[in-house]
Every structure is written in C-alpha cells, then in structure tokens.
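One structure follows; several queries about it will come next.
Removed from the display is one protein chain of the complex; every other protein chain stays in position.
Let's turn to chain A:
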C-alpha cells in the first residue's frame, strides 16, 4: 500500500464517519437526559430530503443545512410531544418516527429524484492543508466535516465541564431529585430531544448535500441505526463517540480498498469488519475501573411525571 493510497483511505474514512458522528452526538445528549429516541433514521431521511430540496430550490447549500436542521427539530418535537407530554412508550414512538420519516421523505422527495446540485466544495485550510499526508487527511475536507469536529469538541466541553452538562446529567440520572432542586425536567428533555433532531437532520443533510449530492428514497440505508448502536458502545462518552465514528468509517473503507487490491477474502466477512472492529475497540475501552461512569443514564427510556415520586 503506497502512501498516496493510505492518505486517500484515511481521508475517505473521515468522510464516511462524519454523518454517524453528527447523529451519535445528538443522540448521546438526548440519551444523557434520559430520553431514548429510536427515530434517528426517520429524522435523518427527512433532513436529507428537506436539505436537498432547500438547496435545490435556493441554489445555496447553506440553506439546505438550515432547512435540514429545522425539519429535524420539527420531527423531534412530534416525538417529544408524544413521549414527554403524553408519556408514550419511547421505543415504540421512536420506531414509529422512523417509519413515518422513511415514508414521508419518499413522498415529498418524489419531485426532486433525478436532480443534482453542486453541494459543498472542499475547503482547504491554508498552510495546514499543505502538510504532507496529514494535510490531505485532516485539512482538505468540506466545511461540514470541520463543523462535526468543532461540534464534538463543544459538546464534549459542555457535557463534562459546565453547569449545563451537570443539569443534563442530573435529569438523566435522577429526574425526581433534579425536579426537587428546581430543574425543569421536561424543559431540559424537550431541548435535548430537539438538539438531537437538529443533529440528525444535519447528518441527513450531509448525506444528500455532500456525500452523494442527490436525493433517492431511503438513501441513508441504516446509518441512523448504526449511530444509535455507536452511542451505546461508546458508553455515552463524547470522546469515544468521535473515535468510534471514525473507526467505523475507516473499517468500512478498508474492506472496499482491500478488495480492490485483490484480496480474496469473503466480502461477507469483510463487510462485518466495521461492526466487529468498532464493537471490539469500544468494549476494550469500556472495560476500565470506572465502571460506574460507563453505565447508561439511569432514567433512560422512563417517562417522567412530576406528580409521581420515584
């Protein structure tokens, strides 16, 4: 494998991991407040189709991003209303949201099937992008890739080092205690759900604006589900999510590159590689002495009713 190919592979791995990163970051915050939203795939598809339509109509990919985030938030509000206000089952509601989003996105997107847009152009960061290998791998991407990294750092900081992060944690670990000290549990959860929706929309827009600049039905092909699994394997830690997303990207690219190089391993086995590699690494990272920290948010999936005590 020559150096050019390695550069290309690492470059592609970061691109492949980026949509997963957006979604997993959003879902992680959502789950940290105790809400499990399995509707990621549905929100992502809606983000992809609305983002594409907005970009196509205005000729401005930035408008696509805004549209995708708004529709993601709107979708998540439907979910939020059902599970937070009406206390509906989170798993069932999330699944319904995915089915709803898949169908609705196919329906509203029918008119733009077959169109293309220019999408985002790569943004080479001056000086840094000229470093051999590393420059190409890290600093010559489209703007959304940088956005994902910046967001990951910001979210990591907020979740671990700020009062907001503590509030999120309190709501997720023990909503009744949080309620008792005056935190508005439902408000925090609503905001977290909407944040997750916006991030899922962004992940969808990445697919339809950058990754494959087009819209076709069901184009996310299960990436929302992978991101959900990633959050669990990363044991809700932001750093692990970043690592897991890029690792998954790398393994998915590697199995294609190795085949192109003529490796005659069963493609079925190779196709398992991303999942196996990601799970193994995440399990190894997860197996340290601070087990307590790794557990799921304690109120995950449970509805909160302030009139009832735990």
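Operating definition for what follows: a residue touches a chain if its C-beta (ideal position, glycine included) is under 8 Å from a C-beta of that chain, and two chains touch if they have at least 3 such contacts; residues count from 1.
Here is the rule we go by: contacts and distances are computed from a predicted model.
According to its UniProt record, the chain left out of view corresponds to "Purine-binding protein" among "Purine-binding protein", "Taurine transport system permease protein", "Small RNA 2'-O-methyltransferase" or "Probable Ni/Fe-hydrogenase B-type cytochrome subunit". Check A:97, A:253, A:281 or A:300 against the missing chain and you find that the one touching it is A:253. Touching the chain that is not shown, out of A:16, A:37 or A:235: A:16 (per the contact rule at the top). Only one residue in the set A:36, A:82 or A:219 touches the chain that does not appear here, and it is A:219.
Touch with the hidden chain on the side of chain A covers residues 4-5, 8-9, 12, 16, 19, 99, 102-103, 106, 109-110, 113-116, 207, 211-214, 216-223, 252-253, 256-257, 259-262, 264-268, 270-271.
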